[in-house]
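Excluded from the complex is one protein chain; the other protein chains are retained at their positions.
Up next, subunit A:
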Amino acid sequence: MTVPGSAHDYRLSQLQSLEAESIHIFREVVAELERPVLLFSGGKDSIVMLRLAEKAFWPARIPFPVMHVDTGLNFPEVLEFRDRRAQELGVQLLVASVPDAIERGTVREEPNGSRNRIQTPVLLEAVEKHRFTALFGGARRDEEKARAKERVFSFRDDFGQWDPKNQRPELWNLYNGRIHLGESIRVFPLSNWTELDIWSYIAAEQIDIPALYLAHEREVVERDGMLYAVNEFVVPREGETVTTERVRYRTMGDANLTAAVRSDADTLDKVVAEVATTRLTERGATRGDDRVSEAAMEDRKREGYF
């Protein structure tokens, strides 16, 4: 980002102050908690997280590994991006695999095809194995109503559970990272960012992203009012017609349950303009797995989901 220029009014722009706040949070965790890890999926939020981490410790390297909980249902383009980005930054990439866990019998496939819920035990198992005490997540409070209640430093007990009624008060920029053995802190440096801030930042910083976020032609089927790209995980059903549409993705979830939106935004500037005027939330528009119930996110978070 451009350095605050005509500094004589001593003001930071919106993106500059969000960036400064996030950098403060990253440094605070590394200074106070022993074994942090950053959850990195190759999605836009975690991409911004990596850039902020890079800035927080420059010119030193990012002083923690990154981890991806791989459901086995990801878009191949996103996995390629994930691997390349980790390599470029010289950070260690750990992968916790849901298919492996299914094979070992530690989790069981859900009948509705969503691996959203069974990601949680796989994540918790990996946290225990590596003895991570702090987990950086890219969740934003504007995403969802349960997340609006989330702290920047979110205490989790030794089962990884979130208790919304029993959170630590968070005052000024003083974060409490004290934990006992087995407990951990989920840390959300992007808490105060909105979807538009994320895209404005990606555009301002010219950050590399998976091409799926930009409009492109794709074969799609319409299902439950949403557009799903035809791929190895989405096979057209009887009665569904395959059409070619110009689409892009607003979120990157599992390829079987993440829908695309019709769009002509094929550059970052056009994406920023589109997001600025959209009338649908990113999850409401494109995530089949969030439609389970009014409190789907809250329930998953209680179990240890991000």
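The rule we apply is simple: contacts are C-beta pairs under 8 Å (C-beta built on N, C-alpha and C of every residue); 3 or more make two chains touch, one makes a residue touch a chain; residues count from 1.
FYI, contacts and distances are computed from a predicted model.
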**OP:** Leaving aside the chains on screen, match the unshown one to its UniProt name from "sulfate adenylyltransferase", "Monovalent cation/H+ antiporter subunit D family protein", "Branched-chain amino acid ABC transporter permease" or "FAS1-like dehydratase domain-containing protein".
**Re:** "sulfate adenylyltransferase"
**OP:** Out of A:33, A:96 or A:146, point to the residue that touches the absent chain in the complete complex.
**Re:** A:146
Original post:
Considering the whole complex, which of A:54, A:125 or A:245 touches the chain not shown?
Top reply: A:54
Original post:
At which residues does subunit A meet the chain that is not included here?
Top reply: 1-4, 7, 9-14, 16-21, 23-24, 27-28, 30-31, 54-61, 141-142, 144-146, 148-149, 164-165, 167-174, 176, 178-180, 191-192, 194, 196-197, 278-281, 284-285, 294-295, 298
